[in-house]
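Have a look at the structure that comes next, please.
On to subunit A.
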Amino acid sequence: MPKLTHTRRQFIAGAAIAAGGAAGGFPAVSRAAEPVKIACICGLSGVNSPVAPAVVQSGQLAVAELNEKGGILGRKVELLPIDDNSDASGAVKAFNSAIYDKKVNIIIAYETSAARNAGEPIAARANMPYIYTSPYEGGACGANLFIDGWVPPQVEIPLLKYMVDEKNLKSWYAIGSDYAFGRGIIDFAVKEIKSLGGTVVGEDFNPLSSSDWEPIFTKVRGEKPEAIIYCTSNGSPNATFLKQYKSTGLDLPVGSFSIDELTALKIGESAEGVLYTADYFTSLDNPQNEAYLAAMNKMFGSKLLTPSNLSVPEYDAIHIYALAAEKVKSVEAAAIIKTLPTVSFKGPRGVIQMDKEHHAALPIYLAQIQKDGSSKVIKSFGLIDPGNQCPKFS
Partner candidate 1 sequence: MSTSQKSAPAKAETASDIALCLRGLRSGYGGIDVIREANLEVRKGGIYAILGKNGMGKTTLLKTIMGLLPIRDGSAHILGADITGWPTYRIVRCGVSYVPQEQAIFQDLNVGENLRIALGGRASFKERFAGIAGLFPVLGQRLHQVAGTLSGGEQKMLLLARALLTNPKLILIDEISEGLQPAIVGHAQAALSNACRERGTTIVLVEQNVRFAFALADRYAILNLGEIIAEGETGSDEAIESVSRHLTL
Partner candidate 2 sequence: MLTHALDIVTSAGILYVVALGLLIIFGVLKIINLAHSAFLAIGGYVAVVATEFHVSLWYAIPIALIIGIVIGAILEATVLRPLYARPLDTILATWGISIVVVQLITLIFGRETQFAASPITGAISIGDITYSEYRIILLGLALVLGAIMVFLFQATELGLSARAVIMNEGLAQAMGINTRFVRFFTFCAGAALATMAGALITPLVSIEPNMGLPWLINAFMLVLVAGSSVISLGWATLGLGGAQVLVSTFINPIIGGLTIIVLSVLVLRARKTL
């Protein structure tokens, strides 16, 4: 239990300082045989806590795989999960702890946008490479910041093209949760629908705290669109939206940018028929995914938390980091930062290609939710470019 003793010593020392007493210096530790430390910062408490443990598991598998092959540059790899309470103040603490206390080599984090925005400047000042693994609204740029989750163009363009062009649904109602992600996604979707020749007859945002979608559905009834596109915040509003939608008796095709495989499974019948795109499904038929799922099963057994497109990017990111380090034969920050945009990795999602604008081209798939809540992949779009996220880097 080395971690626990460390914590206790730190606690006692800190408490002594907090109480105004003097504390002795920390014993100097030789760094020669130090392992390569990866901070997995994620919301173990707060809104992200339902997903965060699965992210940690994904990371633990990646680290185990690396260590089995001899680690990175012959050094052992260690994963340090750190809680950021899914918010900005938690992220400030978590990033400071990772960088200054735990002295990690890289941060690979699954976080809310607020937490990312709070943590990123801290990482930037310390010149700490930082891979962000959440799907997000796009446009986050930092010299040290890399993203391997999806951004709106990657999921939105294929889904809307499919629904507007192939299914010939021209009249749309767009609904979102009122926060950055919801607004960003819906704004992009509205533009895209228009450029595809469709019309948007209504656009509404519901406060995050609200669980009543009825007034919006009443407006939808009045506008009589042919289809609905929505993006709520993850988890709970998704469910309230779909449950209440189902009970309105409106029977329109629905496209979603906020649902994921696990949530759909839990919502079940109310989500039937919803179309959505993502970069990962557990049912993906490729050897990497099969191997990944088998390894996860073996490692965690009954404690396994079902992987999803939110947790797999952590696994990919750790491998991407390892590839970059091996490529430049160094874990030195400047070298890593320079090399990361050139790495590509074939993982459970398929081929991931990091690009010059610090985002990743990803394989995208279309799925429809079945009556039992499972997601059936009905189309594969191949590798989709993230678009111009950070033109200043290219």
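Everything that follows uses one rule, which is that a residue touches a chain if its C-beta (ideal position, glycine included) is under 8 Å from a C-beta of that chain, and two chains touch if they have at least 3 such contacts; residues count from 1.
Selection rule: all candidates are chains of the complex that A comes from, given by their letters.
Just so it is clear, the structure is predicted and the values come from calculations on it, not from any experiment.
Peer 1: Please name the candidate from 1 or 2 that touches subunit A in this complex.
Peer 2: Only one candidate touches subunit A in this complex, namely 2.
Peer 1: Along subunit A, where are the residues that touch candidate 2 in the complex?
Peer 2: 45-46, 49-51, 178, 204-207, 209-212, 214-216, 218-219, 221-222, 235-240, 243-244, 246-250, 263, 266-270
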